[in-house]
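Moving on to chain A:
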Amino acid sequence: MIDAAVDRAGPVLAVLPESQVLVAETARDWAGGRPGEAGWMPSDADAPAVVFPASVEEVAALIRVANETGARLLPAGLGSWLGAGGWTRAGEVIVSCMRLNAVQHYEPADLTLTADAGLGLTEVEDLLLPNGQWLAVDAPGAGAGTLGGMVACGVSGALQGRYGAIRDNVLGVDVVTGAGRVLRIGGRVVKNVAGYDLVRLFTGSRGSLGIITSVSVRLFPRPEADVTLCYVGGAGEIVALARNVCTSPLPIAAVELEGGRESGETVCRVRLLGSGGEVEEVRSRLVDAAGLKPRQILRADESAALHGDRAAWEEGSALVVRLAALPDRLADTFDRGLALAGALGGEVAADALGGVVRVKASPDAARDEDVAGELSRAREVVEAVGGTMTLSQARGEVAARAGWTGRRGSGTALGDRIKKLFDPASILAARCP
Partner candidate 1 sequence: MVPATLAKSLVGICGRDGVILDEERLLVYESDALTAYRHRPGAVVLPRSTEQVQGAVRAVAEHGLPIVPRGAGTGLSGGAVALDGAVVIGTARMNRILNIDAPNRRAVLQPGVINAELSEAARVHGLYYAPDPSSQTTCTIGGNVAENSGGPHCLKYGVTSRYVTGLAVVLADGSLVKLGGQGRESPGYDLVGLFVGSEGCFGIATEIEVGLLPVPEGVRTLLGIFDRIDDAGQAVSDIVAAGLLPAALEIIDGPTIRAVEDSVFAAGYPTDAEAALVIEFDGMEAGLDHDVERAAVLCERAGAREVRSARDEDERMALWKGRKKAFGAMGRIAPDLLVQDATVPRTTLPSILRGISDIGQRYDLVVANVFHAGDGNLHPNILFDRRDEHELERVERASKEIMQLCVDSGGTITGEHGVGLDKKHHMELIYGPDELDAMWRVRRVFDPGGVMNPGKVLPEDTIPSEDTVLPVGTGGD
Partner candidate 2 sequence: MSAAVDSLASAVRKQEQGLLNCVHCGFCLPACPTYRRLGDEADSPRGRLYLMQAVVEGRLDPGAEAFQTHIGRCLGCRACEPVCPSGVEYGQLLELARQVGGNARRPPVFSRVLLRVFGTAWLARPAMFAGRVARATGLPALLTRIMAGRRPPKGARLAVAMLAASAPPPPLPSRTEDPPATVPRRLDAAKPTVGVLTGCVQAGLFARVNQATVRVLQANGYHVVSVPNQECCGALHAHGGDLEAARSLARRNIVAFEAARVDIVAMNASGCGAAMADYGSLLADDEAMASRARAFAGKVRDISQLLADRGPVPGGTVPLKVTYDAPCHLLHAQGVADPPSRVLDSIPGLEVVPLPGAAECCGGAGIYGLTNPRLGGWIGSDKVQSVLGTGASALVTGNPGCMMQIGAGLALTGAGIPVLHLVELLDESYRRGGLYGNAGG
């Protein structure tokens, strides 16, 4: 069976020159070796190839051949989020867009950027910085990813309350659908209601409908001031403090929590972004109002650097679970996260404004046979109170064992039909939970 799948992949690999194809050991190293841990692929045979198309035409050609042969493709950027949309199985070909990495259009005064999907987010940052602008998105793992990968995964970080989720910042995409059609949807203007909003459909579709080849995003001027207040204490008092900050009318950019560490301490980081006068005012009111004194106040580059570091929190994890419920249930959700982290030997991070709690399993626990059982139990509890639970990273064996991608809502039938529409032969191996 595995051989048959590998056979089907053959013609796909032949589409591109050899220099754009990796197979066997090197392919496995590329995909699995990125954050440093081997063994994410179930076995060598399951990672036959990675291909690196260098043009939209090459992406379309790969898809066309896959439709002819029945080979399955797994869209990727740098491979850092491979665990987010699914996992490789025997005979599947990873299509990395990292060679599609040109900046197509950047006019700073328009506050928009159009670039190839494979452009790295660190390159994007370098491009925008001299113009005092930024992409106001802090997707987990953003540091190691590409623009296209970020859009395809559509997983937003804690800045979403202030600047909108990823989907609110994507203005247009070019995509080659699973059926091989090249679509250019949306545009590079900030307001556009011409036709149905397919941009939103592809954002967060995790590569299950097509391969995104180009992205237009909305930019923001870099705020004048960047300050982070760090509070440290027991989980109960810190979560209560976070909720107080969240429900205050003050303009807060993000409120993040971290817990489940060996020290038993929980950390809350309140980030303030805006004009100097405003940020100083908010800082002084928070320091006066909150019962707890911040242990540390970081400013400017220090504050920005801290968040840059924290963005890497998920990187390299074999298993990250995302629990979400209404923000006023934060205490419960965070407790649930701590309990799960305890069972999986991992840590917890939360976006308090959004009510999202992420749990990262330890590498050992991720290999644990009983991980699926732990997840099921946690999921039942979260869903019972109207929350949701999804796997935002689940690689290889872990994912195979968990075998589950979260609640299927009542819109699922519509979703299935949409999948069939854009990928009728089901050649795209990625899944959207």
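How were these picked? Simply put, all candidates are chains of the complex that A comes from, given by their letters.
Note that in this section a contact is a pair of C-beta atoms (placed from the backbone, for glycine too) under 8 Å apart; a residue touches a chain by one contact, two chains touch by 3 or more; residues count from 1.
These numbers come from a predicted model, not from an experiment.
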| item | value |
| --- | --- |
| Among 1 or 2, touch partner of chain A in the complex | 1 |
| Residues of chain A touching candidate 1 in the complex | 107-112, 132, 154, 160, 164-165, 167-168, 177, 181-185, 187-198, 200-201, 203-205, 220-224, 247, 249-251, 274-282, 322, 324-328, 354-356, 386-388, 390, 405-415, 417-418, 420-422, 424, 432-433 |
